[in-house]
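A quick write-up on the structure given underneath.
All protein chains but one are shown in place.
Here is subunit A:
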């Protein structure tokens, strides 16, 4: 494993704009190995855009990303996946017409080691890999208590369950860095607690480094080791959860924002 001495991820002076509108301005912060880093901030602060830069969907205007000691002016999505950056999306991006199991198996794509010819002709190595993938997918479904839905078409499940499937799909390939965009949005409070507990477990037991975006400050305070607050694409606060609890800037940034849930 190339667990370098430095941080797991470093964002250095990254800026991004869309047709002249600044989405992210000269942003820098670090994510240590094995920590849960929460990105918070009001709507339009640039949180999702940042995740999109991290896994190569967007190309920053300037700045660079350092992932496990390697420098990137831009990530390519495929490259990011192959290096072990897993991703969950804000708008559910599951393959809605496919079964839960097939979705999770698709999550293992970066680990495939068999050639197209082997697959097409169902040669032993391909069949062996398929068995291993199935087994691994079932293990992860178990972890999320999704086993009973394995053969269900994902689009027919309730939203909260779908979000769980999306996390399962993102972690099945054992990513080295997991990016989650509002993984708890649209869940009821029992589901939130359950999924937050799963995320905490993934972090603790698999030593998974996680960057997540979440609006529920109560959950963030409990879950995260490190919080970065964004507002209008700028970094407002960067530090342990306690630093944001009573920070007037943070409260001001959230005032007037629709889905801030500053309670709890």
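By our rule, a contact is a pair of C-beta atoms (placed from the backbone, for glycine too) under 8 Å apart; a residue touches a chain by one contact, two chains touch by 3 or more; residues count from 1.
Operating definition for what follows: contacts and distances are computed from a predicted model.
Hidden chain, UniProt protein name from the list "3-phenylpropionate/trans-cinnamate dioxygenase alpha subunit", "Branched-chain amino acid ABC transporter permease", "Nitrite/sulfite reductase" or "Xanthine dehydrogenase D subunit": "Branched-chain amino acid ABC transporter permease". Across A:66, A:106 or A:237, the residue that sits in touch with the chain not pictured is A:106. Note that of A:13, A:28, A:43 or A:96, the residue touching the chain absent from this view is A:96.
The residue touching the chain not shown here, chosen from A:64, A:130, A:147 or A:194, is A:130. Summarising the interface, subunit A meets the missing chain with residues 55, 57, 77-78, 80-82, 86-87, 89, 91, 93-98, 102, 105-107, 109-112, 116, 119-120, 122, 126, 129-130, 133, 169-170, 173.
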